[in-house]
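Just passing along the structure, written as structure tokens.
Missing here: one protein chain of the complex. Every other protein chain is in place.
Chain naming follows the written order as A and B, and within any one chain the residues start at number 1.
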């Protein structure tokens, strides 16, 4: 192992389960080669699923249908509330119902390319294959997708795709897909195959003899510490965008489940890959608690601009056409306002850095519909975007038909997550990770309408087929709370809660979280640099130290205590934040959602370095310094090219 | 601006609650209602008091977790808006605002403004689904769905399960919630095989959970942040009657 200052270089990591041969046959080969569990034995095997979003909900329901005994956990009051529900746009599937040249191979190709060549080809191909079955499954469940007058499913083209492969349910696709999974889950609860634990938060992973065997959770209502055992543990706990404090994630989204598993030995892959969405409603003041995303479709008709002069404080209507800078149309004449998310986001940041931003704090750019209203008429614009305009007005109090919208980028999705093999199993045997919580399919950047696809692919079709290969060796030894490993895990949870409560300092949890978010947004946000990241690591360490010295958590652990819940989550965010900075620091190339100031072309575009960085960075928890394990990426079917949107 | 708040405080399920008065200064009109409570909670925490517990998650009006009765109205005075999307610009300096949890027999208070809505999950578990085990689905285009049916299904599927309908109802009835799911699934061809059992079982569960009967006051549809129409209740009744007459 080599010590390289901020981290230690460890042995490479290899995906042992990845089949070879022609890419289109790999998934069926793996399914054939994986061991099966005798149907009669499934009843004797139990699986814990943490999280009830698209991935966790669909996995729990499907495992229940297969006959496993499932124990499902969520921190919300009902499994129906997981944050998948907030996804607006749609879900991709290579159905080619439009006969417009789409195919599994094209979806595969687009996803690998969109991920800036930092994803595994085998995984992405499987995702594209399974996408077709997802739509069938959801329609059978009664998900009310948009339909045409003939009664067939409607699709649209989304996120710059040249084929129309995105299925949608108005602006509420995530909600409808999640309710489908939730209903399937409730059906299995009624059937007795799933035991549901709502308002429970996983706080520790139990590992016995090298296998993930259970979790320690806290009953959020009574405060009781609760152990649950199983033959395998599935984490479907979502992404970690809330490390930035302000993000489009729900307030409760957190990294604790995956981070606790990471501390127990699971590798954390590509933590620095975060996706920033360009069209969010800007921050209105220090009280801001979250950011609201508005559908990207707004950029189809809205024109983005800022004043040409820095510090121009005139009202938008008073700025004459000649003094406006339609910067996306100027810099990217071919794609104009429809450039990919990361480019649009960075361009907005650049103009704001030049002092040309608009609105409170100068952190916003105009998204102007006046041309569209002139061209199409107000009624047509209303028909297309009415609900979005209403939402904007509800939040900002401004009428977008009269004054241009203000938008600003915000953290939206995290491509990184726990490292998993082709079977979605982490390096810890028995620990499976699915959905946004793993790192597997999106590479360095996720395409629009692909998150829902991946969550459901993992939960409905991939995990239920691969987990049997592991469970075939079970059931494993019966555990009780008296087992030394279990006792240790429980003690670590209670100790930590006691430590948090004992500080009794003079700063609130949120004040720390907000400050951490500022550091991350400033130095590990849209643009990262060597200097900034090193500074951030120092600041995070200082703040973390201060957190454990000055945080004030009122109340006790034996009650419903929302401050305590948040304190535990923020404590884990501190540790993750540092790893994100280390990962961003070590990756001196720019790729996808990771833009390094030092690695750009002469005209300011991201410059990838395939020679040095065509690998997955899988980090092992190392106490003092994290240990880097590289997984080489090979591209046999899609040859890496540099993106260009000029 | 300055606001006077009267907030329901209750330590737990078995405890008695009471209204407690608080004053919040420096409220910005751009704050959301929940952000205003965040500010109050920060202050309470630093003063060594117990912060106010309230349910919230996505804060963009879709998860259905937030659940405050504001001045007697579930989700507050603005139509088609969840609590988290209500902004303080609708209030004036010096206003007194009363904040309570959902008040319904079937939704016991867990703490302060947090209630237990698991009865809704039970209603769904008893029939609010289409049995389509993973892998068993035919091609998505095998069964076209008339656009009118698809639209009716969607309109009702928009329910976020927040429980405002129950809180608004003078009888604490869950008819609108149950109706939304029954109409969604029974409108679709995929939902036909389980059509009768679905409605019978869901209504049974609804009754067993302690919700009141419906007197069609229409308060539920007015309070619903997602605009589930009152007519859905009529459709639920029709489905229930038809199923009842056929089950003998």
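Just so we're on the same page, contacts are C-beta pairs under 8 Å (C-beta built on N, C-alpha and C of every residue); 3 or more make two chains touch, one makes a residue touch a chain.
Criterion: contacts and distances are computed from a predicted model.
> Which name from "Succinate dehydrogenase subunit C", "ABC transporter permease", "Ion-translocating oxidoreductase complex subunit D" or "Glutathione import ATP-binding protein GsiA" does UniProt give the chain that's left off?
Of the names offered in "Succinate dehydrogenase subunit C", "ABC transporter permease", "Ion-translocating oxidoreductase complex subunit D" or "Glutathione import ATP-binding protein GsiA", the absent chain's UniProt record gives "Succinate dehydrogenase subunit C".
> Out of A:13, A:143, A:169 or A:221, point to the residue that touches the absent chain in the complete complex.
The single option touching the absent chain is A:221.
> For the chain that's not shown, point to the residue among B:35, B:57, B:112 or B:239 touching it.
B:239
> Could you please point out the subunit B residues that touch the chain left off the display?
Counting only subunit B, the missing chain is touched by 6, 8, 13, 19, 69, 71-73, 98, 100, 103-106, 108-110, 116, 118-119, 122, 126, 168-173, 200, 203-219, 222-223, 229-231, 233-242, 244-245, 247-248.
The criterion applied here is as follows: only the chains that are shown with their structure count from here on.
> Would you tell me which residues of subunit B are touching subunit A in their complex?
Where subunit B meets subunit A, its residues are 11-12, 28-32, 34-36, 38-39, 42, 44-46, 48-51, 53, 55-65, 78, 81, 85, 87, 89, 110-111, 114, 116-118, 120-121, 124-126, 128-141, 143-147, 150, 153-154, 157-158, 160-161, 184-185, 188, 190-191.
> Please output the residues of subunit A touching subunit B within their complex, sorted ascending.
Residue list for subunit A touching subunit B: 58, 61-62, 65, 76-83, 85-86, 95, 97, 133, 135-142, 144-153, 169-170, 172, 175-176, 179, 182-184, 186-187, 189-190, 196, 198, 221, 248, 250-252, 284-285, 287-290, 292-293, 391, 394-397, 460-461, 464, 506, 508, 510-511, 552, 554-555, 559-560, 562-563.
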